[in-house]
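One protein chain is absent from this view; the other protein chains keep their places.
Take a look at chain A:
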Amino acid sequence: MSSKFDPQKNYQQTKKQVGYMERQQTAPEDYRRIGFMSGLEVHQQLDTKEKLFCHCPSGVFHRNEAYNAEVIRHMRPAMSELGGYDGTALMEFKTRKNIIYHINNETACTYEVDDTPPFKINPEALGHALKISLLCNLNIVGEVHITRKQYLDGSIPTGFQRTAILGVNGHIQLSNKKVNLIQLSIEEDSCREIADIAHNRWYKTDRLGMPLIETVTAPELMTPNELKEAAEYIRYLNRSTGLVRTGMGAGREDVNVSCKGGSRVEIKGVAHNKWIPELSHNEVFRQWALLHIRQLLKERFQKEEWKMQFQQLDLLEYHFSYQPLLDCRKKEHQIVAINLPGCKGILSHFTQPGQMFADEISQRLKVIACIELPNLLHSEQFENIVSKNDFDKIRSKFKASETDAQFIIWGAVNDIQTAIEIIEERFKMIFDGVPNETRKSLANGTTIFERVLPGADRMYPDTDSAPIPLSDEYINTLQANLPEETYKRISLLKEWETPIDSHTFILSKNLFPVIQEIIERFQYNPKRISTIFGHTYKHIVGQYKVRSEFNYRKLIALFHFIHEQELHPNIAPYLLPILYQHPSMDFASMLTSLKFKKRSMTELIAPIDFLIEKFREIRKTDDPKDAANWIMGQLHHQAIGNIELSDLRKNVDKRVL
């Protein structure tokens, strides 16, 4: 039986056993069955002039190679306020990374590299963040306490992020349910990673220290689509204030997912909300698969009984042809084989589309032991990289049984030692279920291991800064200047009969207040105006590059002009592209460039008789509708900005039909 073991077949079979299905085929009942549960941490950069704790400019970015100096640091775990060490911190220490920061003098000062203590918190950022907290119906704290949150991956040179809670216990209103918010914090953004190769990781410090808020929902989102709706809602809410940054990386989501019997796993830094459903779908099934693996292994062993064996391989004894193995001699790297008792069928067990359990190990080796990919060969690979003979020889050395599986790993001596520990640790974790992890999202909707999930045991009061009291007067002033709540905006859009496909654009670009002002001030038809913005304007934005002089007040001014000149608003779609491309041009000149002339209905319909005659000469059909259409086409351009086209049509129809 064993000789016929087919890893590909095993992969497909375990995929079926787990019950994996495509997201489109998955019904809410299916998610309920496997206990899909998720919550969000939505990160949003605030639009401020300066960074959060120093006076460097915020929002200025550099190319990787544009730097003036570099600083090297190493991180060591430090104890939390409650006297514990954090698991992630200890993991990061194991990696022994050299962290190299690239510093550009324009965007980073000595604060960013932790050579100067923090300056007072940026009041502009604090005000922005509090406004958003109020919109989230959060209970605002009486005093803001800056806390240090340890991050040993090097993404912040201090080794911790300065962060502070502004409010707790809020909620947002989705279409079908109310979702609770746990908290909202203000924090400094981290470095941008340039590269991570073996024991070196490079960061640039331009983004570091920019003010950011994090909105955390309760784990109450029960399907991937609901999760996405919540993410969109929070994004609209943040943008409704006009106080946040937009563009690449300005908003990022961490998605927490678990299944019944699983664990909280955090998918980090999801840049696009549209990725959320697929990522969370695959994650919940990955957890479901890991629980299946646990069941398989538990049927064979007790956790305490399971023990793996390893031994170093001598290149000369084998006939390897795989280049990375052959290179080990030159690099003085070790090659180690590991025997995994009773693990046949586990390595090629399905975890995610395109990934099997062995990949979970390989990813941990890359991150924790710093061994670059490819870093693992095993007995259940789809393609035979190591010959059957060589594997048989390895198996006989271990006196392995038919039900065992084997790994081959290679790398520097120190790293291999760490690698062996990691493999043993991960296999033992199978018995406990799903490890708490943070995972990196890939564009195809799957994830890879990023690090061990940190807990609350990494918090420490920031001894460099004093608490900041928030008086009632201050909160009241902020409260007085808030936009309406986002769910009210959504219901107004529906009331206006705004096309549903344009809601996202209007809310995410915060065009709602623009449309509302135009409708209210000039008494235009809401459906017409919101459609102009949801369709025409969206098309323009997609088509042309925005000019720095352009702003939303100019959009309102355009409609003010149309109203004042007693033009018909159907000219707006023709003026908008001109305004967008030439924001400094005066409106009268725009009209001229359209060759616009004021005409009354009488003037416009005067040539109809002539046109009827003309159509008779060139006609191809006798259908009077074709005649009407043709005449409309002739008059259309002159009518725009003067009258409602449907009124003109009525007049034409009257004469032709």
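Keep in mind that, in the parts below, contacts are C-beta pairs under 8 Å (C-beta built on N, C-alpha and C of every residue); 3 or more make two chains touch, one makes a residue touch a chain; residues count from 1.
Convention: contacts and distances are computed from a predicted model.
Undergrad: Can you pick, from "Elongation factor 4", "Periplasmic chaperone PpiD", "Glu-tRNA(Gln) amidotransferase GatDE subunit D" or "Molybdopterin-dependent oxidoreductase", the UniProt protein name of the chain not displayed?
TA: Not shown, but named in UniProt as "Glu-tRNA(Gln) amidotransferase GatDE subunit D".
Undergrad: Give the residue, chosen from A:5, A:460, A:522 or A:630, that touches the chain omitted from the document.
TA: Selected residue, touching the omitted chain: A:460.
Undergrad: With respect to the chain omitted from the figure, which of A:6, A:115, A:520 or A:586 is a touching residue?
TA: A:115
Undergrad: From the list A:56, A:140, A:255 or A:640, pick the residue that touches the absent chain.
TA: With A:56, A:140, A:255 or A:640 as choices, the missing chain is touched by A:140.
Undergrad: One chain is left out of this view; which of A:7, A:59 or A:157 touches it in the full complex?
TA: A:157
Undergrad: Footprint of the hidden chain on chain A, which residues?
TA: The list for chain A reads 67-83, 89, 105, 110, 113-117, 138-145, 147-152, 157-160, 163-165, 168-169, 182-183, 185, 216, 455-461, 463, 466-467, 469.
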